[in-house]
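Reading through the structure tokens given below for one structure.
A single protein chain has been omitted; all remaining protein chains appear in their positions.
Now for chain A:
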Amino acid sequence: MVVEFPFTRSLGPVQSAFLTGLRERTLLGVRTEAGRVLVPPVEYDPETAAELSELVELPTTGTVTTWAWNPEPRPGQPLATPFAWVLVRPDGADTALLHALDAPGPDAVRTGMRVRIRWAAERGGAITDIACFEPYEATDAPEAAAPHDGGFADPVTGIVAHARLDYTYSPGRAQTRYLQGLSERRTVGERCPSCAKVYVPPRGACPTCGVATTDRVEVGPRGTVTTYCIVNIKAKNLDIEVPYVYAHIALDGAGLALHGRIGGIPYDQVRMGLRVEPVWSEGGRYPDHYRPTGEPDADYDTYKELL
């Protein structure tokens, strides 16, 4: 199971200037009222909460304040070969920036070492425009911070924050049994030992009684439409023609209704109480839809508790 969150985030004036600056190979910090220079710059002083806007340009050299050797880089990290994570205090700044340091091995890294920015070949206004830091042994005196108005042509105003995480989902005891049942075209619910309600699909607990539902009960295959709606707008990637009917169906013996599409009957003839049965498609892991059985409609009283 892959979960992706491609959040689009807008930037405030300080973040926008900083990230646009990176695109232009320019490192910006922000000066606080107390005169400290914060890199990466923030919009509010972490100590006083005062709004900050006085940008300064810094040299691209700095000093490692702490580091950690990463022998096995993970997906998404700045370098694919072993590298050091570093906090680097840029010359002229009072705080440090987290990034990667390209070094041949842990013996080549120490706190206090001098480094400089290696810019990414392609830059678009993101922290990854800094490809990494690299050792820089020159002994010339570092330049000081210089005022910068933060103005750039075509400023970056937002970023897309990609966040892909991969999961191996395990549905647990109750849902695993349910899915196993479906693979045999059977619908298996679980009965609460306390209130006797039969849950379909079962999630392992009775939400009313707060106890495990352990008794397996086969329900259906036939059921009753308890309520329904007519869908008129085609969803993306869906190959069902509209309008179609989406319904709550109380399978015979179940204590609550589940969702399903109704087919085999004109959409405007579907009604509460209609008796239906599942239609399985070849290789399907759950019923493709439900169709009328031809039985007389169920009495309202037989399903009113399941609405």
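Note that in this section a residue touches a chain if its C-beta (ideal position, glycine included) is under 8 Å from a C-beta of that chain, and two chains touch if they have at least 3 such contacts; residues count from 1.
By definition in this document, contacts and distances are computed from a predicted model.
UniProt lists the omitted chain of the complex under the protein name "Lipid-transfer protein" (options: "Ferredoxin--NADP reductase", "Lipid-transfer protein", "Oligopeptide-binding protein AppA" or "Cell wall synthesis protein Wag31"). Checked against the full complex, the one of A:Ala17, A:Leu52, A:Ala145 or A:Cys206 touching the unshown chain is A:Cys206. The residue touching the chain not shown here, chosen from A:Leu28, A:Ala96 or A:Val115, is A:Ala96. The omitted chain makes contact with chain A at the following residues, 1, 3, 5, 7, 9, 11, 15, 19, 38-40, 42, 46-47, 65-71, 74-78, 85-87, 89, 95-100, 106, 111, 126-128, 159, 161-163, 165-176, 203-212.
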